Each structure stands twice: as C-alpha cells, then as structure tokens.
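One protein chain is absent from this view; the other protein chains keep their places.
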Amino acid sequence: MTALEAGLLGQTLLLVLAVAAALLTPTRRRSRISGTICTLLAAAGIITGAIALSGGTGSLSIPTALPLDPLVLSPDRLGGLVMMVVSSVGVLASLFGIGSARVASASRTAWLSMAVFLFGMQLVPAATDVVSFLLFWEIMTLGSTALLLAHHATRGTVASALVWYSAMSQLSFFFVLAGFAMLAGLAGGTGFDRLATVDPYSWQASAAFLLLLLGFGGKAELVPLHVWVPRVLPEAPGHVAAAMSGAMVNIGVYGALLVFVRILPSGPAWWGVLIMALGGVSALYGILQASVASNLKVLLAYSTTENMGLVFLGLGASVLLRADNATAAADAALVAALLLMLSHAAFKSTLFLGAGAVARAAGEMNLDRLGGLGSRMPWTAAAFGAAAMGAAALPVTSGFVAEWMLLQALIHGSRVDGEVVSVAASVAMPLAVAVIALTAGLALLTFVKAYGIAFLARPRSQEAKQAREVPVIMRIPLVLGALLVIVLGLLPGPLAVAIGSAVGPELTPDVRTIGLAGVDARGIDAVLDPTTFVMLAGLLLVPVLIVLFVSARRHPTRISPLPWAGGGSRLRPRMQYTATSYAEPLVRVFDDVLRPSRDVEVTHVGESRYLVERVHVEQSVSDVVETRLYRPVLNLMQQFGILARRAQNGSIHRYLSYSFVALLVVLIVVSL
Amino acid sequence: MTGVAAIAIALVQLVLFVFLAPLLIGVIRQVRARLEGRAGSGIWQPWRDVRKLLVKNPVRAVDSSWMLAAGPVTLLVSSLLLCALLPLVGTLPLPLIPSDLFVIVSVMLIGVVALALVGLDAGTAFGGMGSSRHMTVAALVEPTLLLAVYALSIPAGTSTLSLIVETRLENPAVIISPVSLLAMVALAIAIMAETSRLPVDNPSTHLELTMLHEAMVLEASGRDLAWLELGSWLKLAALLGLLSNLIVPWGVMTDWSALGVVIGMGTVTVKILLLGVVLSVGEVFLAKARLFRVPELLAGSFALALLAVTASYLVA
Amino acid sequence: MSFALWTPLALPALLAVLSLVAPSPAVRRLSPVAASVVVLVSGLLLVSVVLADQVPTLGDGLLRADALSAYMLTVVGAVGLVSTWGGFGHATAVPGRFTGSYDALISIFLAAMSLAVLADNIGLMWAAVEATTIATAFLVGHHRTPRSLEAAWKYVILGSVGVAIALLGIVLIYAASRGTGEATLSWLVLSRAGLPLDPALMRAGGALAVLGFATKAGLAPMHSWLPDAHSQAPAPVSGLMSGVLLAVALYAILRIQTITDAVIGPDFLRIMLSVGGLLSLFVAAALLIRQRDFKRMLAYSSIEHMGMMAVGAAIGAAALPAVLLYVLGHGLTKATLFVISGRILEVEGTPKIDDVRALLVRRPGLAVPWLIAMAALIGFPPFSIFFSEVSIIVAGYSTGMGLVAGIALVLLLVIFASLTRLTVAMTIGAPAGTVAAAASAAAAAAVPAVSAAALTGVFPRVDADASVTLADTESIPEEPIVPDRSGHGPMLPLILALGTTAVVAFIAEPVGTLLTRAAEVLGGIQ
C-alpha cells in the first residue's frame, strides 16, 4: 500500500469514526470529540493532497454493483493541490466549529453532516472517472444541505434557503452529469483519460463544454447560477459558510480545471471568450452587489461570486490564449487563476470565520447595527482586517499577487513578439483588464466598508456595544487563516512553481522562484518579490517612526470624547455613516444595473408644508438576476402547476379516455 | 552594480521629493492666490504647516482605535514608496520589484484605503461621508488608470514604467501618436481625481457638503494630520512627476552617472513645478463638479483610455 | 432447490387461510410478515442457485427461476417485508366478520406477485397480475370511506381495462407464435433468437402488451389510478403497490420487450417506452409542483421513478442492470416512505402538507427517517437510486439517446425542486403557534431584500424596522414543545431498508453478478 492509498483509506476510516462519534457521543462533549475528528479528517486530506502533489501514486477502487467502468480514486498532482486547499479550509472550519457549536449547532446531524461534507469535498479531486466524481460531488452536496438543515431548522428563512440551495445544486449536478455523459458517450468510457480522447472541435464536445461550464460555474457561484448564495450563506453559521464559500467553490473551479486542463485542453478560441465573459460578468455583478450589501455575510457571499468570476476570467483567458498559441501568457493566466483560487480559499474562509465570530459576539450581521468591534474583539478584528486586505487585493497579501499575475498575463497576452495574436484576444484582453480594474476598485470600497463600519468608530447598537472577544479555540483558526493570507502573499514563487507542476505534465508553465520567494514568469517578463517589497517598505518606515517617537515623547496624545465632532455638537452613534449610506453614492452611479427600489415617506409637522417632522427613506437592492430571470420562470411554473391539476380532476371518464386515446394511438401506429 | 545605482537613485528621489512636495503645494497655492488677486502666504507655508503640526499634541476621540494613529503613517509610507519606485529622476529599476504599473497602483491604493479608514474611524458623519465618496471615486478611477497605462505599455511591450519612459525617450514619435495622446489625457484626468484636485474635489475648502479629502482629515490633528497632509502632497508630486516624465521624457537619467543625477534632479524639479503652475492656473478657471457629475467625468476618461487601447490595435 | 419455486406460492396462501381462521390477533398480524419472509428467503435461495449456474424449474416448466426471476422474487420479498413489518401495528382492524381479511389479502397479494415473476408462461403471469388487482382492490378500499371506495373503483376499472389490453397483446403474441408450429406463451421459448414469428403480429402484440402492463406500472398516460389508490390505501399497502406491483409490471414489460425486440428490432418499443417514460416524468413534474397531499406526492414520485425506469428500458442493454437495481432501490425506499407517511397520517391526522409543519422539531422520530428516505428517493448517494439514475443517463448518451436523457434531466430537476420544497415545508420551520410567523417570514424572504436602508439627508439614520434584521445565528429560542422522539412503530425494518439501499450499490459480489446475469436474461450486456 502506498502512502497515497493509505491517505485515501485513512480519510475513509476517519469518516466512519466521525459518523460514529457524532452519533454516539453525549451532547456535552460532542463538539469537542466530533470536532477533533473532523479536524483530523481534514488534516488527513491535507497530507494526502500533499503526497499527491509531490508526485505520490496509488489508487483505491470503489466496488460497484453496476457494470460500470471501474470507479477509481487516484488523485493526480492537480487533484492533490485542490485536495490540500479544501482540506486546509476544512481544518480551519472544524476547529472553529468546536468552539462555536452550541445547542443546535452541536446536534448529531450537524457534526455528522460536517464530516460527510468534508469527506465528499476532499475526495472529489481524487476521482479519475465520471461516476466516482459525481458520487463524491453529490455526497458533498448532501453533506452541505444537511449541514444547513442541522442549524436553525425552525427558521422560516432556512426553509427557503434550503430549497434554493438544493435546487440550484441539483441544477449544477445535472449540467455536469449531462456534460460528462455526453463526453462519455463520445469517448465510449467514463474514465477521464478516455474522455480526453474526444475531439474538442466536434459539436458534441462544444455542447458538453457549455453544460460543464454551467455546472461547474454554478458550484463556483457564478452569475446567473449564484442566486442561492446570498440566501444560503447568511443562514449558515460561520464555520459552515467558511467551508462552503472557502472550500466548496474550489471544487467548481477544480471541475473547470479538469475540463480545460486535463480533458479538453485545446478547445476552440470561442470557449475561452465565453468563459471570460461569464467570469467577467460574475466578477462585476458580484462585487457590485457586495458593495451595496449591508449584511456582512451577504456581502461576503457576493464577494465570492466576484472572486470566482476573476478565477474563471483567468481560466478563460488561458483557454483563449492557448487557442491563439500565446502559450506563455496562457500558462501565466492559468497559474494566476490558481493562485487566486488558493488565496481566495485563505481569505474568504477567514472572513467568514470572522463573521461567525462577530455573529456570536454581537448576535448581529447587519453592518448598520455594528461598529466599534475593533477594540472589543482585537483578535477577530486583526484577522478580519488581514483577510479583508487579501480580498481587496492590497499588497502584499495573496490576493494582490494573484491579481497582479493575472493582469500581467492579460496585458502580455494580446501580442506575441509584437504581433497581434487574434482579434478576439485583442478585444477581450483590454476589456478584461478594465473589468478587473473596476472589480478591484469596488472590492476595495467593499472591504473598507465592511471593516471600517464593523470594527472601527463607535458601536451603532447595544448588541455591538456589549460584544466580547470569542474564546481561544475560535481565535486559533482565525489567526491561522490570517497568517495564511499573508504568508501565501509573501511566497508567490514556490506557490507558482507548485502550481506549475500541478497542471503538468500536459502544461509546463515557465515560472520559477526569484529573490527570496518572489515569482518570475519568464515567458511574459513579469517579476515580483513581495519580500523585498516588504523590506523596502520597512526601510522607509524607519525614519517616519523615528520622527514619530520623538514627537510622541514630547507631545503625548490627548484623549477626548469627540474632540471636533465634525463641527457639530449633538453627535450620537447613530449619526455615524452606516454601511448603507456608505454605499449610497455607488447605488446612484450604478442605478441602472442595481435597480434599487426607494420609498420616501415625509411626515410634516401639523398642517405645515415646509416643516418636516420626520423623513423615512427606505431603499432596497434586490438581486436583479433573481427577479428578472428566475422569478418569471418560477411564476410560470407555479401557474402551470395549478393548470396541470385539471388533468387529474378526479373524473374516471377522463382517466379512461386517456387510456382509450393511448390505445387508439398505439393501434394506429402499429398499423402504419 | 545597477542594483546599487538603482537604490541610490531611489534614495535621491525620496529625499528630493520629501523636500519638493510641500514646495510644490506652496507654489500651486501661491500662483493661485496671485491669480485671484490675493497676496498669498508664500511658497514655504506648507513646510511651516508641517513643522507646526509635528509639535502639537494630537487629540483623539475616545472611541477611535489605533487606526487613527496607524492610518496616517501608512499613507505616508505608501506615498514614500511611490517616490522610490516611480521613474522620476532616473529610470533604473530596483531589483526584484520593478516599477511595475500594477504594483504602483496597488501601493497608491494602500494609501487610499488608509485614508478612508481614518475617515471612518473618527465616528462622525463627515468622516464617513468623505470616506464613502473618496472610495467611490477611487473605485471608478482605477479602470481608467490601468487602461491608460496599458495603452502606454503597448509600444514598450511591458508594464514597467521605467521601460515605458525609456521607450519614449528613444522614440519620441511615440509621444505624439494618437494612442499616447488619448492615453495621456485619460491619465491626467485619473490623476486629478486620485489626488483630489478640481473638478473632482476642491482642495482649498472646509465644511462644504461636497468635499472629499478634507472631510476625511477633519478629525485628525497634530502629527496625525501632518502625516496625512505630507502623504497626500507626496502622492501629488510623485504622480505629477510621472506625468511630466511621460510627456517630456528628456532629462531623465537612464545610465548611472553623477552628472546624470544632477541633471535628472534639476529637470524633474522644473518639470513638476511647471506642471504645478499649469495645474493651479487651470484650477482657477475650473469650478468643482457636482458629486454625481463626477462619475460622468470618470466614465469619459475611461472611454478615452479604452479608445487609446483600441487605437493601438488599429494604428499599430 | 426447486422447492423454493413453490414455497413462495403455497406458504403465503396457507398463511392467508391461517389469518382468516386464526383466533389470535397476534398470529393474524404476523402472518403477512411471515409470508414476506418466506418469499424473501425463497428468493435468496433461488438467487444462490442461479448464481451457481442452475435454472430450477417446476411443473413441466410452468414455473422457472432464471436470474431475473430470482432477483425479482427477492425484491418482492424484501419490499414486502419492509411494508408489512413496518406497517406492523397499523390500524387494520375492520369491524365485521372478516377481521383477518386484510392480512389474508396481503399474503395472497404476495403469493400472486411471486407467481407472476416465477411463471414461465406469459398467460400465467397475466393471470397472476390480474389476481393482484383483485387482492389489492379490497386493500385499497380497506378503510371503507367514500374516498377509499372511489379510489378502489377507479383502481379496479382502470387496472382491469389496462390488464385487458395486455391480454389482447398476449393473445396476439400467441397468435404470432403459431408460425413456430406449436403455439406457445413460454418466455423461454419465445426469447430464443431466430424464431419464425409473425413480425406484424409481434409488433402489435408487443405494443399492446406493453401498453397494458404500463397501466399497472403506472406509466403515463395510463397512470391515472395510481395517485388515488396510493393515497387512499393503508400505508403498508401503498408501499407494497408502489414497490412490488409497479416493479412486477415493469418486469413484464421488460420480458415482453425482450421477445418483441428479438423479432422486430429495438426501435419500435424504444420509441414507445421513451415516450411513455418522458410523459410519466412530465406528468409527475406537472402535478408535483403544487401538490398538497403527501401521500399523493409519494404516488407521483412513483410515477416519476417508473418513468425513469421506462427510459432506462428504452435505452436498452447498457442500462438494464441499472434499471434492475433501480427496482430494488425504489421499492425499498418507497416502501419505507409510505410506512412513515402512514405513521405521520396517524399521529397528525391529516394528509395535507399544509397542515403538517415543523416535523423536525416536533416529531424528530418521524422526521429524521423521512428526510433520509427522501434524500434516497431524490437520488442522493450513497443510496442506490443515485447510481441507477447516473448509469441510465450515461448509457442514454452513449446509445445516442442524448435527447431523451436531456429531457429527462430537465423534468427530473423540476421534480427534484418540487419534492424538496414539499419535504422542507413539512419538516423545517417553527412549530404550531409560530407557524403564522414563520410563514410570513418565508413570504418576506421570497421578496428579495438584500439590503434595506434608511437615509435621511446627510445624517444617516439606522432604522431597525426598515433594515433586514438577522436574528442571532447562534442561539435557539426556548421551545415549550417537547419533541416527540418516538418512531410510532418498528424502526428496524426502516433502518434495514435504508441501510440496504445505501450499501447495495457498492456490493460487486454477488449483487453485481446477479444484476449482470439478470440483464443477460433480457438480452442485455452484449
């Protein structure tokens, strides 16, 4: 038995153990015991992934009663990388869960489904054939659905979220199933190596491509399949949301990588354009919605759509450029997309854990009612801040390096040796740059808002005022996550090299480490060493700090309650800017896209037309995709459902005539 | 060898700009005052302001956090980084961190974020308002900024600003090509917005409902305010320096020599001050735009930048 | 081992008599369970024989157990056991003389079903299927309410007419077989390749027989009896009908398909079964969208699954093992669900989904198995329906029936969403008293309000009413209601059934071999 096989088997055994623990342990100790086993399960995933990434081999067959092609688990390097990423998030989420799970969250179902969820997620990248891929994919979906259900089963909104989530997951699943089945039909087998023999230029391959793109895009929360996200993630507790948004989306990306790297690596250029369009629209739409959201979890949820959009933008650019023979830029785009995936996993899980900590401490997710948490929850604030920097792609976090690399790939992509590679590329690349730039700008605003409103200034409600820091066991994953965000940003070189080896052997991106841990993408002349950068910044800081300390010794700071008061005198905490007002200028700018509904109510003093007693302004931004795309379809279906009842109206004569007509039709057909 | 030279140049740029930035503001204010028929406070007044602020006790609100102290320093350091990285006196790139366009923009954004957080941390309505508007403008400026430099990078084949400047020096025809002209106009508008100049923001007013920058620094005092002001000035100076070197690249040092350094320092000082004069003259004739007109202006500059990129495919 | 051919016929019949005459209620009650056990054990014995490459026959070849028959007998036994054991303690007492009639009829039903799958003669099989109509008619009408009477009437009329059509088809097949010299109705003889059968007659006969048995299998447009009968019959009977009767009817269709395809090729019945299957999926989808009754919901889900199996049968050889596994998985799952639905009906006193709320909080003993079984039913792994559906779809695309598979997927999605919505409506939510509040909260959530704001001029104001407040995500309000953890009946059969469906798909030996052999009987697996 090789190490890899042991790792795969170990995960399975740990799952069994976790299930047993969840079912058998008493409620009081359940969180500690089950949470520890879940952590171990995820840790086993990290180890297995690392073995696979470093080139370990081995396979595990799943027996099956149906005469299918063998179901074999044998993660390749890419699978190993993804397994590592999702398992790492799993470790953070499980650790956090130990501390945060109380009453409902410590139920048998909760821990059982957590283990199943992690297990399914960790083994999807190990599959080497369609059926086992789908098997673990659905185990993952089942686990996450049950996990949602396990928490707050009494809340009405959970029911709605659950239905949306299941239906959208199943939609993705069916897209993937149909796409893979189509390829398997062409290839005559369900192994991924068999699927790779399909000619990417046949129309069936393109049809399968579209289906798979939608399926995996749905899991990665891309527009227009993202509608479940803003409903589901706010309902999930912090660690569950972290696991879903930090890890599960990566499975969607993995699926896309599987298709575009392993199975159909040389698709036509229009595939790339389509993926880029999907990614670009998702990125813009996601960040726009995030920037105007007032609920912290909704904000984070939409931001996932944005980040995954950027990842797909990179993937699409890679496909397009590869079709145009701009290999170096294509490889760089691919590496950038994967870097972004990695960094997103780190910062998004930390952010969601932070949100979970805030929810626990303040019992409130509405930014408009938070504030001043920075001094009350310093650990959470610091971790959230670091992760928010990553999400805003500020130097030198991991998010920054990834976006930098993506931009480099894009601006070097449209030309090879000064020659324009194709019309499609020369149109797509500048637009992509613009999309990324606008996205990055809005992301900046979004996370300044999220951090600034929640953690800075004065508490806007009593709950926020009484918030206390979370226990140590919950701080550990927060800090770990924040460290990951920073460290991943400082080590782009080794990371890029690892990614380069993961997408091999078919693709061999020309990246290497430079300086301390900097990255050098030689094909596109892009060099960056964040460590040097940090050192330079540190050097510059020295004289400033000297001046600062000298000045501070002589002229100490005075503390005063609201020294300047903005020029006014009656400042109360609720007069501060809120998240909603923060986003107000943006809502106005993007009025046509967001289509907010405003309601202004003016109460006059007595009979006066001029003296106003109170003004009540209400503004809500709905998800345009949902209201314009899904609602009409759903309404139509509901109406159809009512109409269809007439077919089954209870009259036996009607039923008999159905049979009679069927008989007549069959008779006529057989005599034709 | 080039590494050491590059570090030396970076140091020279830093020292020069820390000296030059307040002076530039002084010149701008003085020119404007004269044009408006006022006597003005002299071109050294900004220097005196900084010195005065450094010897005052800063006053902070009870509820404010460490951000009120750290933010200004961050802004200052980010501006200093700009001065070190941009090709101002010379075009020798630092090893491992070239003056890459995207890195530059990100460094600038660190300052933007620090300022915005400082604005929020005060816990007043004005601070939040300024922060909100500031971030909105920054978000909308970014596409223009990146696309404009993307257009400029196409002739050079790289996004490294030093190389772009060198290319323009070697091949001056590039400067007056339509691509370049469109891109420069777009870039100029973006820089005006980014540094809170007219018509986006009015740098010389307080307590106006439409102000951006001044609203954020309203609660800062003492050295906090000094860092904020100095950081903002440095940013303006560095960006004007970049703009001037892109328009008129001559005088920039491309190979290390003592004379070259002196020439480089001299030319860049002259170029920046001249640009400052032009700026203040322009501002006399401009009125501040309504806040909700600003996006239109930025959209216009974005269109110009996009046009520039597209033109590069048509012309080239 | 050929005694195992008559035990599942004779012993249940004996038990039926016993339950009619036995004075002790306990004996009476136990007899259907015993009958199921007999059938199951006989089935397993036959399976072991079949796997040893023997084909037991009895009565001059009138009864014959090939791999398919043995497998189906096992399914009949297993589903029967789950239904009868799970329904143990169900209110079955009928006032009047025939106190034991309910239990006797169930035993007779099982005997008839066993005969149907063991008979080598199409005619005998037909008679057995028709006999089940008779047995189940009284079972459907068991409650003696006007509604159950209505359901029984519809069931008998529609069922008999359908079976009569099948008889017409069998007659034509018989007529077609005269070309072989000796007219025959033996499966064994007819499924031999290269027989000089009249193609026109075979075509008509096959088509009519399939159409007829489609009635019993609940395929649209012949399905109309099914929702009424399933919703009115006592829950264990619904489980039996859904898991056994429909399966045996499908078995008949598969057999007829084999002999017909051998003469006229697969295309004709392929189109017919595809149309029937898709139509069933469509009907199920259309009527599940706004379903109001949870037993009818299960009935329509049966129509859906039979439709999916019909699509699998249409796809042919490559999908047959999946279809056979589907029969087992669906039977066990559906029997479980019907048993639980019977318990819910009993304790809640209403079949209306709207009146059953927050089960998970109020009655976790029923809600948890219900949710697990629903997960199995809508095709989540590790339950075997997942594998069957995936295999059928994959096989569909590789046999060039991608369009059919694609349409099936679209309809399955609608069904999935509807079933999820209905299940969630029953199980999740706040208990009574807070029901109205929960409903209004759900309604509010339906109107998407991602963010709401309150702004007044320059100075923003937070208005608690206007903003979407998110309740404490970590705390749970105190519930005065004590959750009812009782399962209201034996839980072991449900656990066994769900456990079996969960693991069966992973057992390559002997299940895999058995399925392959059974598919070979039908001409599958070339």
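Observations on the model:
We call the chains A, B and C, going by the order they appear; numbering starts again at 1 in every chain.
Basically, a residue touches a chain if its C-beta (ideal position, glycine included) is under 8 Å from a C-beta of that chain, and two chains touch if they have at least 3 such contacts.
One rule holds in what follows: contacts and distances are computed from a predicted model.
Missing chain, UniProt name from the options "NADH-quinone oxidoreductase subunit N", "Hydrogenase", "Sodium:proton antiporter" or "Putative ABC transporter solute-binding protein": "Hydrogenase".
Note that the undisplayed chain, when the full complex is considered, contacts A, C. Shown as candidates are C:A13, C:A70 or C:A151; the residue that touches the absent chain is C:A151. Of the candidate positions C:V27, C:L51, C:L124 or C:A317, contact with the hidden chain is made by C:L124. Considering the full assembly, C:V171 is the residue among C:L20, C:V55, C:V171 or C:M491 that touches the omitted chain. Although one chain is not drawn, the whole complex shows that of C:Y71, C:F138, C:Y397 or C:F506 it is C:F138 that touches it. Those residues of chain C that touch the chain absent from the view are 121, 123-124, 126-127, 130-131, 133-134, 137-138, 141, 144, 146-147, 149-154, 156-157, 160-161, 164, 167-168, 171-172, 174-175, 178, 183, 185, 198, 200-201, 204, 227-228, 231-232, 287, 290-292, 296.
Residues of chain A that touch the chain left out of view are 644-645, 648-653, 656-657, 659-660, 663-664, 667-668, 670-671.
Assume only the chains that are shown with their structure count from here on.
Annotation: 39 Å between the Cα-based centres of chain A and chain C. Chain centres here are Cα means. That of chain B falls 73 Å from that of chain C.
Remark: chain A and chain B have CA centroids separated by 35 Å (rounded to whole angstrom).
In chain C, the residues touching two or more other chains are 459-460.
Across the assembly, chain A contributes 575-578, 581, 584 as residues in contact with two or more other chains. Residues 14, 54-67, 69, 73, 76-77, 80-81, 84, 94-98, 100, 102-103, 106-107, 109-110, 112-113, 116-117, 120-129, 131-133, 135-136, 138-143, 145-147, 150, 153-154, 157-159, 207, 218-219, 221-223, 227, 291-292, 295, 302, 306, 309-310, 313, 316 of chain B are the ones that touch chain A when the two sit in their complex.
Within the complex formed with chain B, the chain A residues making contact are 291, 371-372, 374-375, 392-395, 400, 403-404, 407-408, 411, 414-415, 418, 420, 426, 430, 433-434, 436-438, 440-442, 444-445, 448-449, 451-453, 455-458, 514-515, 518, 525-529, 532-533, 536-537, 540-541, 544-545, 547-548, 551-552, 554-568, 571, 573, 575-578, 581-586, 588-589. Residue ranges of chain C in contact with chain A, taken from their complex: 153-154, 157-158, 161-162, 165, 200, 203-204, 207-208, 211, 215, 221-222, 224-225, 227-228, 272, 283, 286-290, 321-322, 325, 358, 360-361, 368, 371, 375, 379-382, 384, 386-388, 390-391, 393-394, 396-400, 402, 405-406, 409-410, 412-414, 416-418, 420-421, 424-425, 427-431, 434, 437-442, 445-457, 459-464, 466-477, 479, 504-509, 511-512, 515-516, 519, 525.
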